[in-house]
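Taken from a larger complex, these chains appear in their original positions, while the remainder are omitted.
Letters A and B name the chains as they come in the text, with residue numbers starting at 1 for each one.
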Amino acid sequence: MVEGLNLALDQAMAADDRVLVMGEDVARTGGVFRVTAGLLDKYGDDRVIDTPLAEAGIVGTAIGMAVYGLLPVIEIQFDTFVYPGFEQIVVHAARYAWRTRGEVPASIVVRIPFGGGVRAPELHSDSPEALFAHVPGLKVVCPSTPEDARDMLLAAIEHPDPVIFMEPKRIYRAGRQDFPEEPPFDISSADGVTTDYLSKARIARSGHDLALISYGATVPACMEAAERLSSERGVDARVVDLRSLYPLDVDTLVDAATACGRAVVVHEAPRTAGLGAEVSSLIHERAMLDLEAPVGRVTGFDVPFPQFINEDDYIPSVDRILAGCNKVLDW
Amino acid sequence: MTDSLRIIGRDDLPDNKLPEELGEKDLLEIFRSMVVLRVFDERAVALQRQGRLGTYALYWGEEATQAGPLYACSERDWIFPSYRQNAIGILRAVPASTIFAWWRGYGGREGFYNVREHRVGPICVPIATHLPHAVGVSWASKLRGERDASLVWFGDGATSEGDFHEAMNFAGVFKTPTIFFCVNNQWAISTPVHKQTALKVLADKAAAYGMPGIRVDGFDPIACWKATHDALERARAGGGPSFIEAYCYRLGAHGTADDPRLYRNEAEAANWKRLEPLARTSAYLKRIAVLDDDLESELFVDAKKSIASAVAEMEALEHPSLETLFDQVYASRTPWTFEESLRELQSVERPPEVKPLGAQPGPPSTGDADAPVGPS
């Protein structure tokens, strides 16, 4: 996935000189995850900028740049470190269009490597996406494949509205995948195209017995659970990769639940008031009569992300997902 | 550093030399701006008292800190006001009715303006949060090889926020052409500046960011102009940001919902009032024969006329449609949730337009929810 992200940045910067990259340690080192590697040499230090250590300053100055007319892509080094920039995102990035009659949106992309599973120390593993989905005025997206990472990041950069771009760091290196180098759309395409790329879920696996709905790093686990459901009990699960966390692609979700009659939503973030609750509510509201069982949730717990020796107890495992599916299937 | 830059004299101090860049026309234009701002402000307070606007944050007495710096800016420079400089946009062709409408509770096309068109930031409510924007704008300009600078206004209280620090630091590191214009009116609501910082002179904060800091007399528009002018020259020559502390005093209440008698000796305020910038500048301009009574009243008459028609425009505004809630949240295609929400709203009887609270006789009270709640 890192390669896909790097390619998107490279292609966007080559095509549009308003695009720039900024953040802590993104230039000289190419970022702690190397997502921005090579860009400094190619585009120079006016467009690939190491900033002081101050997240509100990073988000806030990026908003100013966007107001001026540039398209900044900022990197938050790790999930937890977005909180000092939270005010700038919530009260400004999210409301700049609204406050300027839709005429001057804060066209920034906030890239956030997030989630656990990489044996990182304390406070490097949060999943704060639901916080952003609850804040009006943002787009919140999360790819789960290298190709989507490239396509969605390209779309996010050209998109007029601020995009919170959640990057599941656990699968940064997993699932290397070939895909056409060519961008899937004209990089300077208008809003319509980028909006499509930022609002549609993906059917990662077809099936008609159970809808498994997830995003980010738990999608591969859902795929594995789906395979096991198929081999272990002949159940054919449809896996829906949300991709867009706000707005949710309600049609695809409800279709899947309706077609299958059963659904389980899976994420790593804490359960209470997480996106699983929203997905579950939407499905019940719109498809209750088609459901054979209440929508299940398999999620992280309402506790701080544990120290890493215990992290696999916290992260929804294939076994936990299976158990959640079985509960819904046997209801 | 404790001395303030001052051009216009006061009882105890003589006039200093007028900067030679300023001709008669310039002086009159600065004065005219102050008159417009004053008329707007007094009118807004009156409208609030009559229940025609919501709570309002008056700036009575701070006109010099607004008109002076603004006049030093070129049209291409960006300015970022806080709620205290709420009407500054009208000097940059934002309709005064728009600002009135904002205080009347309008958003959308009625209460907001196009920030890029006027190069005037949105009226900023959360303290110090617009400072990084001003830095970002001028940084972008520098990166693009343009010469546009930015100027941002904020209060003494704002210097306590983390965003102040981060913005100043970015500006220092990247040598952005940013002017930090701090209006030290010595109060943040009820908190005096000596409880805000252990530093005596706010201008001395600049040194921590490797930039020059200067204190000016905040009741003197020419001093405010001069400091800004010099800072802009420096900025455009690549010298980076500057910090200007305009030392003055908040002559009025924090806002129309605030009652300063709860926390300060109003005799002190009355004492400072003798220095208020309109009368002082008028006297000065008359002293140097740039202004006379006739011209002065003409300026007031003109300002009152245009403000009066802005009030009429504001009051002619329709009740915004339900769509206003949803229309401009995104610049891109609206999410499906909006259509559904709008349908829900359309299916029930619409609540009546929310009016500002009724006439407010007597002194304002603080935070009584029977009274309007201040922009605090």
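The rule is simple: a residue touches a chain if its C-beta (ideal position, glycine included) is under 8 Å from a C-beta of that chain, and two chains touch if they have at least 3 such contacts.
Since the structure is predicted, the reported quantities are computational estimates derived from the model, not experimental observations.
Per chain label, the copy numbers in the complete structure file are A x2, B x2.
Rule of thumb we're sticking to: only the chains that are shown with their structure count from here on.
Chain B meets chain A in the complex at residues 78, 107-109, 112-117, 121-122, 126, 129, 131-141, 143-144, 150, 162-163, 166-167, 169-170, 173, 327-333, 335-337.
On the chain A side of its complex with chain B, the touching residues are 20, 46-47, 51-52, 54, 56-57, 59-70, 84, 87-88, 91-92, 96-105, 107, 136-137, 159-161, 191-192, 194-195, 199, 246-247, 250.
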